[in-house]
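Taking it in order: structure first as structure tokens, then the write-up.
As you look at this complex, bear in mind that one protein chain is not there, while each of the others sits in place.
Labels for the chains are A and B, by order of writing; each one numbers its residues from 1.
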């Protein structure tokens, strides 16, 4: 909806430029005057993307080659889709792709709302010291590497771990959380949320600052309860941010973080815990499979790209797409 | 102020949940702090959980005397400060034009940029580019390829976009140029998001590990994260028996020293956030409109 007026302006200007039949007039339009400094500003950005993002992308051709150091990227032999065929004909390929999608989609769907809830909850805290303390504490886990966090999680949920000790005291029975697929997935998601929700909440906290406090006062006077205020003022206020974050999250769908899976996974739940990145790691240990890894990476990118396109198309309907 | 019954339930619930979350998040810090302050034997035997045993500062002493930690700490600070400054400037230069509806090619450029988030050339091609620019073993190899994080830039752009049009229009009627508009109106109104993105960049540069390992050759230029990660990983290599690294068994960094190293690495970041919180002021934008 919002995009339309802009489009109209552009059309009108172009029309104007054309109708006068004199292109030079166009160079004097307000739009051009605005664009000059913007483009000046943007030039280094373009240079950056061309040099550091697009130039290396040429290296993706090795997915269709048999890359060796000796022959280099350009000299290596073309092999067509052999690398892809090799990947998708392994017996576990389908299962691994399914696991990757399952874990990542669950991560997005389940984990996504937590930072938002956290930010809203923090926003509702009246005591500044409490707010600041909790805010800093929940931001903390982001800084511990998965090696450390994984170790702690595995220790906590082991059959002799503290969680089971408590459980046994309450119910008289222990449960092998790490050995059952459902509970393992729950632990996987939970630890991801625990680690990153506080950090991601910062963005929403920033977004919350743009909401006019007087809106709440007005709503309060009208007798709207907390839930109503959150639903009708807070959430709409940060909706644009939520949409952007969702699209960006889609772009990361296929990268179920290697470290997290690697430290948490175990053989008993391998049916669910083996994902693309751990698979690449295992292959990589053989060494030198650059082309194979590149092919797998390209596949991941394609899936993520489709998801981003779709999400963005939906978001555009509400006038909030990335492009 | 008097609360209704519903509100009171909400607040109680809210405080309880947040306290719980905060406590849960404190656990790993407590654990590591305890490890770093405990005696070697207690750590080796797995006796340390959330409270130090046989308290000693030995780990910190060994860390500061036996490793180049001060030098790498200095490097980390340098990498982070310059990196954040550079990245912030260029990211603003990217986000601001893209946030302006008048900007020619906005849509296609955005798509082309998002494309780079998803498709990347991989390690070796990127290295070849960086190396052909003569940046290897130079902090430029850490700063330049990371000038703009598309993720951060898109967030910043969306915040810029949400600045009410009226403000921009008003400024333009006053005859402000784009630069003036950006510096005088947009940026001051965007302090919360600038603080957020600045923090993200700071965390990124502070934690850079793999790039430093790959691009920096001189040991005296390595940063703190590399130093600490080397310690943390000295354990994991043991798993690969086939490397037959005969030095390894004797070279594992003791857990206590590792924990001390991680503490040193994390504390500056922990201190940074509360400092930035003061920029999260409510209603900046609206104040501007009314004023």
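Note that a contact is a pair of C-beta atoms (placed from the backbone, for glycine too) under 8 Å apart; a residue touches a chain by one contact, two chains touch by 3 or more.
One rule holds for everything that comes next: contacts and distances are computed from a predicted model.
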{"item": "Undisplayed chain, where the name is taken from the UniProt record, one of \"Fe-S cluster assembly protein SufD\", \"Beta-ureidopropionase\", \"Extracellular solute-binding protein\" or \"Archease\"", "value": "\"Extracellular solute-binding protein\""}
{"item": "Residue of B:61, B:233 or B:278 in touch with the missing chain, whole complex considered", "value": "B:233"}
{"item": "Omitted-chain contact residue, chosen from A:102, A:117 or A:154", "value": "A:154"}
{"item": "Omitted-chain contact residue, chosen from A:43, A:176 or A:218", "value": "A:176"}
{"item": "Contact footprint on chain B, counting only the chain that is left out", "value": "40-41, 44-47, 65-68, 70-71, 123-124, 127-128, 131, 134, 136, 210, 213-214, 217-220, 222, 226-227, 229-231, 233-247, 249, 251"}
{"item": "Positions on chain A where the hidden chain makes contact", "value": "68-70, 72, 86, 90-92, 154, 158-160, 176, 178-179, 266-268, 270-271, 274, 282-283, 285-290, 292"}
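One rule holds in what follows: only the chains that are shown with their structure count from here on.
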{"item": "Approximate Å spacing (C-alpha centroids) for the pair chain A, chain B", "value": "16"}
{"item": "In the complex, chain B residues that touch chain A", "value": "4, 6-7, 10-11, 14-15, 17-19, 21-29, 31-32, 90, 93-94, 96-98, 100-104, 106-108, 110-122, 124-126, 128-130, 133, 144-145, 147-148, 151, 154-155, 158-159, 161-162, 177-179, 182, 192-193, 195-196, 199, 203, 207, 229, 232-233, 236, 262, 265-266, 269-270, 273-274, 277, 280-286"}
{"item": "In the complex, chain A residues that touch chain B", "value": "3, 6, 9, 31, 34-35, 37-39, 41-42, 44-45, 48-49, 51-60, 62, 73, 118, 121-122, 124-126, 130, 132-145, 147-149, 152, 194, 198, 202-203, 205-214, 225-227, 240-241, 244-245, 248, 251, 290, 293-294, 297-298, 301, 304-305, 308, 312, 322-323"}
